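So the structure is just underneath, and the comments pick up after that.
Missing here: one protein chain of the complex. Every other protein chain is in place.
Then we have chain A:
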Amino acid sequence: MPILEVQNIEKSFGPTKVLQDISFSLERGKALAIIGSSGSGKTTLLRCLNFLEIPNAGRILVNGETLFDAADRAAKSDAEIRRRRLHFGMVFQSFNLFPQYTALENVMLASLMLAKERPDYKQNRHAIHEEIENHAIELLAQMSLEGRMSHYPHQLSGGQQQRVAIARALALQPDILCFDEPTSALDPELTGEVLRVIRSLADQHTTMIIVTHEMAFARDVADHVLFMDAGVIVEEGTPSELFENTQNERTRAFLSRFSQNN
């Protein structure tokens, strides 16, 4: 059974149709790359998965459980929406770290908030705090940020900030980690360090969806690639199918524009 199934998602902003009939599935431990030009709906798709946008139609299933069904109009409680969100982790293009917290505190914050809902929180407060802190330290070390734990976001480079953001998303152990153009706000020299981290996550079989403009990276890391244009999935397949044996004219035009630029 696929870990994620997206069925017939549609999304409009007013009269503008941003997503039309989007369906795909993702197996556990696989990396999916979504490519396409700006405005093709890639980011909106990720935002729908994270419930930052509510699709007008379609269904989203994780592990066979229906997380979202546009036909089911019953209002969901806030707690229920929050619980469903936790299946997904999100790494934003602009990092969105919390400026008043250190790198370590950024990674710990959400876990601490969630721990307060545990029935045993009052008794085991210190043990829980320590457990969360150790996990956060471990994650930051995994991002090669051992020496940056007590730095505030403005004291970190863009690449370091994005790696903190990845650690923060991993802290809640999501089923699926989403990246929304994780390197688009970075200098080319900082892009590499973030891509290396994402690649190592892929090597550890983290289930991921990566929206990216880094074609070489998508080709290298992804198990499956979707090409989107004007709100629809135009073509999909393994990287070699999509990049070397392109079937669709629009995909070919898009890819050729990229190879000219680089």
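Basically, contacts are C-beta pairs under 8 Å (C-beta built on N, C-alpha and C of every residue); 3 or more make two chains touch, one makes a residue touch a chain; residues count from 1.
What we mean here is this: contacts and distances are computed from a predicted model.
For the chain that is left out, the UniProt protein name among "Xanthine dehydrogenase family protein molybdopterin-binding subunit", "FAD:protein FMN transferase", "Zn-ribbon domain-containing OB-fold protein" or "Amino acid ABC transporter permease" is "Amino acid ABC transporter permease".
Summary of contacts with the chain left out: across A:Gly36, A:Pro55 or A:Gly89, the touching residue is A:Gly89.
Contact between chain A and the absent chain runs through residues 50-52, 78, 82-83, 85-86, 88-90, 92, 94, 96-100, 109-110, 113-114, 152-154, 168-169, 172.
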